[in-house]
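The complex appears here without one of its protein chains, the remainder shown in place.
When the chains are written out, they are named A and B in that same order, and each has its own residue count from 1.
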Amino acid sequence: MNFNKFKQSIFNLINYTPPGEPYNFNLSNSTSKNIVCNSDKKISNNLEENKNYINFKYNTLINSDIVIRNFKLVAGGKLYSAFIIYIDGMADSKLINDFILEPLMLRNSANMHKSHCLKTKNQGKKVLVEKNSNNLASEIEQSLLPQNSLVKETDFSKVFNAVNMGNCVLFVDTLEVAFNLDVKGFKQRSVSSPNNEIVIKGPQEAFVESIRVNTSLLRRATNTENLVIENVSVGKLSNTACSICYLKNIANSDLVSEVRYRLNNLDIDTLVSAGQLEQLICDNRKYNIPQLLSTERPDKAAKNLFGGRVVVLINGNPYCLIMPATISDFISSPEDTNLKPLFANFLKFLRLFAIGITLLLPASYIAIVDFHQELLPTELLFSLLASRENVPFPVIFELLVMEISFELIREAGLRVPSPIGPTIGIVGALVLGQAAVSASIVSPFLIIIVAITGIASFAIPDFSFGFHVRVSRFIFIALAYFAGFLGLAVGLYIYFAILCSIKSFGVPFMSPYAPLSRNSKTNNFFVLPTWMQEIRHSFLHPKKARAQNNISMKWRHPNG
Amino acid sequence: MKKIRKILVRGIAGIIIVLLIFSLSGCYSVQSIDDLTYVIALGIDKGKNNTLALTVQFTFPTSSESASGEAAPTIVNTVECASINSGITLLNSYTSKEINLSHCKIIVFSEELAVSGIGEEIFTLSNQVEIRPDSNIIISKSTAKEYIENSKPELENLVAKYYELNLFSQEYAGFTENISISNFFNKLNTTSIEPTAILGNGNKLNLPSSNNSKDELDIVAGELPITEYKRESENLGIAVFKDDKMVGELTAIETMLHLILTNNFESGIITLNHPLKENSTIDIALYSHKKTNIDAKLINGSPFATIEVFLNSRLLSVDKNSGDFDSDEIKELESLINSYLENAILNYLYKTSKEFESDIDGIGQSLLTKFKNSKEWNNYNWPQNYKNTFFKVHVNTNIKSSFLLSS
Partner (left out) sequence: MDNIKLGNFEAISLILIIIINHIILNFSKTIISATGSASALNILFIGIILLLFIELVIFLFKRFTRLDILDISSYLGGRILKTITGILFIGYYIVFASILLRTFCENLKIIYLDKLPITIIVIIFLITITYANKLGFKVISKVNMLFLPIILFCMIFVFIANIKNYNLSGLFPLLGYGPKTTFLLGLSNLFAFSSISILYFLPPMVNDNSFKKIARVSTILSILLFFIGIFSFLCLFSFLRNSEEIMALYLATRYIEFGRFFQRLDAVFLMIWTIGVISYLCIITALSMHIFKKITNIKNSSALVYCFSGIIYVITLIPKNIAQANYIEINIFKYVVFFLLFGYSLFVLIFANIKKISSQNVQISSKTQKHRKT
């Protein structure tokens, strides 16, 4: 029996089973066209028409945080149907309840005979209220809405603006105006500044755990009615609320439906973190390369939304996932847009350099010391020799010990209670390193190599990508130890082949370099000056390719 | 479950394969920096009992801070051997670390060996992957061993740095040339130019004391009139080869002319008799101005080379009257320099053609362009015909600038 099992397992090793059809999703041009409609429509006096238009504009059927409340109000003895619209999380629901719905619905019925009462109590005064539909608006304005800020709107565009800002808008049947009521109420206390993605110039707020607050942050950052926030609940037990956010006039609808499809088809019990979801929905699960961006910054999320990407928020997580992501997203920082292009590009090169150092510096040290000593200038070689004079270990052992103890210090520094956090850095790095050198266990040269590698690894802006690079460097060390630069060449080739082969939501990971995007203006690597950022990334196949006109600075070229 | 087992089996198989590859091959190829010792100078002499005597110089740097001010100690080993490779193998069995030539800075041949031909050795060294193509090739008038032993750096800690800097800085004086082994090898393989090497000497005392009748610059290695010295090795002049055999040497001033003709000249100083004043000399610094134009052709079967030299110059000696040169006198001075140089170059060229019969200035490369195919060229046999060459030299010198002070 056991032998048979053994035989079977050996047979399985060499047996050829044709691989199943791999899951393949390619992002190409959006299949559903964007329906263009003019947004400067006037408010009509038909309530149903208004409601339909709003439903259409806000996609209220799938948009989870848009609230439309229908009710009836009585004014001047007549019953009018009405509704209010606001965005959950941006408007203060207590204000709405107490000062909009209550006066309109409750006290209104008591005021049915208002004119009569007036007559009896204040004799000689005339009744001001005339039961005329023309004056319905003013009646509501003057006596039914105890609000300090009230604007009458006639254009839908202004209505949408107001709703996006967090106001509540009241529509009443037969009226051609809508009442724009200021009930803004963000939970601004709970929003704090980002901890892990810090920028110097730029907004200082971060997502929080509550999904409703997060959606409101996104709403405020994007400020457009085209932002659709769909609710999906994931997990049979936990029923974690997730939101798919996208701009319906920009994001590729195939991309959106693919995200929706993947999120809806997760057969799991619980979903706790964004990291879990990232693993569950990314295209390729073989390699440890991050294929989705995660950020705690609403401004970064909003920027990506405007670029045509999809953002997924998870309840209970201060991080949102951005998809699809390509290689250059992992080396760009939110700082880039806030700086002049020259500085931003300089920083980008620095980061690229940092990735190269993290990945290859220890490996090339091994390769040079063990295989290609002639590469070193003679003086450097002799100082290296002098520093290694009394070290008993081979270089590879020395290097691995130091790299692993560096990772240890890093990991331990995370766990140590914050008051003594700096101590571990000092004790671990300084004292240990100094002692190791003076005890001739490692050479000072190697300490420098490990330290530079460590510093460079923290210059990589994306945490998970930095982690990936840090782990990959051990593979490169092994390859370099095995065959010197030949091993490195093999490693580099395979590494790039893997990078080229993976896709993130149908977008090749190496876009726009491979396949080469033809339009140089969508080149992702260089940060272009703001006035040149005219075209959205073509690999995202957005519905709206242009982000701005050829001439964005109209004041400079008034005639062009 | 089945999936997990599959992954497990594959993973274990993968690990075993990786381990096997590592254990079977990885350790072979590693040449750790700790196991090697680096030769910085290689000397090759004629052996007493065997064909060659191979001298190698190592250095072992120490990290101890107290010794940082002093020069790193060096070790010189010599072995008698039949060829370079066998010599290194013999030495390997003696030294505790494996010998590596990848940081060898200079390769020294003794004159004795060079005269009898060093082609074989050069080919062996050029075929060594470890040898740097830019290692300098030096022909020592003393034995190579003496040269290496007496190379004691004064201003540097490391001998290797001394070897590098020494020849780099010599370009400024123009008394010798920075000649690498690749350069030598390249010229050895063509018929249109002959190789040269740096002329060195490791033993000042051995030479007969120079007679006073000589010109100041008419000296070769070992004759530098430096009275207080710590190190006896020095480089001056150029060793002239015909094919792989050394046939003669160029003095300091001839080296300068050679550099001018081969466009490697940067600057140099000549001393002339003052044209206006009796019994006084005038120093003139020369700088290269334009590339030297060599035009060689065949006239009635014998080669004829027209050489045009373009130089800038500057007066160095200054006295009370030096500001008084008017334009005519400057012209006179220029023509004086020109005729002096023309004479010197002609003498030098005829020396190479008649005495050495070796075309080290690349006259043949100019002649080569006049031939249609290599068969004709090979039939012509330029190395044999060089001695019949006639030369015509034209020197153009401009006196460019003058002094900080002027009256």
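Quick note on the criterion: contacts are C-beta pairs under 8 Å (C-beta built on N, C-alpha and C of every residue); 3 or more make two chains touch, one makes a residue touch a chain.
These numbers were taken from a predicted model, which means no experiment stands behind them.
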### For the chain not depicted, the shown chains it touches
A, B
### Query
Just one of A:I211, A:V369 or A:A483 touches the chain that is missing; which is it?
A:A483
### Summary
Of A:V272, A:I494 or A:M553, the residue that touches the missing chain is A:I494
### Message
If I consider the whole complex, including the chain that's not displayed, which of A:I68, A:L375 or A:V416 touches that chain?
### Response
A:L375
### Task
List the residues of subunit A that touch the chain left out of this view.
16, 18-19, 367-368, 371-372, 374-375, 377, 483-490, 492-494, 496-498, 500-501, 508, 510, 513-516
#### Entry: Absent chain, residues of subunit B that touch it
21, 24-25, 28-29, 31, 102, 127, 129, 132-134, 164-165, 168, 182, 185-187, 189-190, 192-193, 362, 365-366, 368-369, 371-377
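FYI, only the chains that are shown with their structure count from here on.
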#### Entry: Centre distance in Å when subunit A and subunit B are each reduced to the mean of their C-alpha atoms
65
### Partner subunit B, residues of subunit A touching it in the complex
9, 12-13, 369-371, 373-374, 378-379, 381-390, 394-395, 481-484
### Query
Mind pulling up the subunit B residues that touch subunit A in the complex?
5-6, 9-10, 13, 21-22, 25-26, 29-34, 36, 38, 40, 59-63, 72, 100, 102-103, 105, 130, 132, 158, 160-161, 164
